[in-house]
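Dumping the structure here so I can ask a few things about it.
Excluded from the complex is one protein chain; the other protein chains are retained at their positions.
On to chain A.
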Amino acid sequence: MSERMLLLGNEAMAHGLVEAGCNVVASYPGTPASEILSSVAQWRARYDLPMHVEWAVNEKVALEIAYAASQAGLRAATAMKQVGLNVASDPFMSAAYLGVKGGFLVISADDPGPHSSQTEQDSRLMAMGAKVPVLDPDSPEQARELVKVGFELSEAFEIPVMLRPTTRVCHANQDILPGPVAPSDRKALFEKNPARWAATPKFRHRLHLELEEKLAKIAAWEPTAPRLLNPAAPARRAIVASGVAAAHAREVLNDLGLRETLPLWQVVQPYPLHGDFVTTVLEQYDEILVLEETTGVMELQLADRYRVKGKRSGFVPEVGELSPELIEGLIASFAGIETPEAPAPAAEGGRRPTLCPGCPHRASFYAIKRAAPKGIFPSDIGCYTLGINLGGVDTVLCMGAAVSQACGFYHAHKIGGEVPDIVATIGDSTFFHAGIPPLIDAVVQDARFVLVILDNATTAMTGNQPTPALGWGAGGVPTATVNMEGLVRACGVKFCKVGRPGNLPAFTDLMKEAVAFARTDGLAVVIARQPCVVDRTFKGDRPPRRKVAISDACNGCRYCTTQFECPALVYDEEEKRVAIDTLICTDCGVCIDVCPRLAIEEVGQ
């Protein structure tokens, strides 16, 4: 490949992985990291590479699979989002102590903002906690380069390395000249060494000592040393930046005409910060502005709170993304110059996100509310979190928590004697990811609630990756399948029924049956099975199309737009009634059963 091509940051990192001869990559989808693994699968097919690429059931499993490959001497990587690293934190912390054989890269994508996450946590803090070196790219191009540097670092010191891109790196596109792909000819060869790979606490103490020695050397490793981007005349002040904040700062310095006067240091390895660099900046400059997302990780290591301006000093906001306009203001004020005020955005406007027109989840939530109008509705992470708009979602904590929280609500209320209806919702992918252990707990502890598994035959939120039930994996390769109903029954659940939410009357009856069962007999599981409307990978049959029109019986009561909230049902202010937006209507026909006046009619093709 010798042409510049437009690559998404995630595609660029994926190309970096195949350039570096990585053999095993495992991941669980999470925005903004999801496209890394799907792109690796594409490059693997394109270049016909000997690799194992998989969507694992969750991040812990993914990390452990990749780590074992590294123990066997291969180059391996795992990719996830920052909250996914929480799930994988157990093996991650241990892997740092045991070390690696083949290069091992943990790509943990952060989401300052946050744009599509529960938290704004900084994976670099996790790296620091685990004592793992971390690289912080400023662009898709640098992310691709740092994949290779990361493998070299990992192998030079036999240590896992974290690559920590952020949303603005993962989801930026840049013209990139991809490097040559070097298929690896390494063969897996696991050398037994129980003292190391199965170390008991006594050995772990020694391993910790070794780890500290490695880190001291990594803090002097030349290839990842901070770079002075504008070797300008010596100044009293300097900026130290990492990640995309460094990219913003570079452009802002040019625009403000400060390029020749204000030194800008870019740090690509924020932990461990290079020792010489710390000494240099603290000796050379009276004032240092530290720009980094999301937490003050470099700032912590540049401990001089009188001269270092950053998040801990209160100069840089602790919360939210460091936008380029924010950085412009910070740099101007740091340099003591005036800039014209930037135009402010209009007050909150626009539409809120909502489930797609025709989404099966909308029908599920509608039926759930009919069946348990006074219920408690714990839910989970996925598109269906948007059921919040419909009043069908009361709690969202983290992957799998819908089930365990339902257990908690049940036990909490049972102490007082009055148990309300509890209907928990979880997606199919999320169920496989983290829903099974709490389901077992529910059965064993006799927690009585309804669990609705919203089975749309995909991981929709992150771009329609496969689930274990589908029979295909990364890159479309065939896989074995796991049967969801069988799994639920094997956990000990007595009531397990499947329904199609788009058939609203029948599905509502099924929900009522399940709610009644839960009141008297115990845990009930309903599998709401209907494919995601935007999933192009779906291979089975789609429900029949039912084209609808609004009749004159519509009196504009707005019941359908507020209670059902389909974006294709639009209230027309002038006509004082509802109309169908035919540009986006998917002809699912579910709304026919929603209008109390029967004003929504099927009209045929």
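Simple rule for what comes next: contacts are C-beta pairs under 8 Å (C-beta built on N, C-alpha and C of every residue); 3 or more make two chains touch, one makes a residue touch a chain; residues count from 1.
The criterion applied here is as follows: contacts and distances are computed from a predicted model.
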{"item": "Undisplayed chain, where the name is taken from the UniProt record, one of \"ABC transporter permease\", \"Exodeoxyribonuclease 7 large subunit\", \"Aspartyl/glutamyl-tRNA(Asn/Gln) amidotransferase subunit B\" or \"Indolepyruvate:ferredoxin oxidoreductase, beta subunit\"", "value": "\"Indolepyruvate:ferredoxin oxidoreductase, beta subunit\""}
{"item": "Of A:Leu98, A:Ala127, A:Val244 or A:Leu330, the residue in touch with the unshown chain", "value": "A:Val244"}
{"item": "Among A:Leu6, A:Ala412, A:Ala506 or A:Ala549, residue touching the chain not depicted", "value": "A:Leu6"}
{"item": "Touch with the omitted chain, as defined above, among A:Asp90, A:Asp175, A:Glu213 or A:Asp304", "value": "A:Asp175"}
{"item": "Hidden partner interface residues of chain A, rising order", "value": "4-6, 31-32, 115-116, 138-139, 167-168, 171-175, 244, 247-248, 250-252, 323-325, 328, 342-346, 349-357, 383, 386, 461, 534, 567, 582-584"}
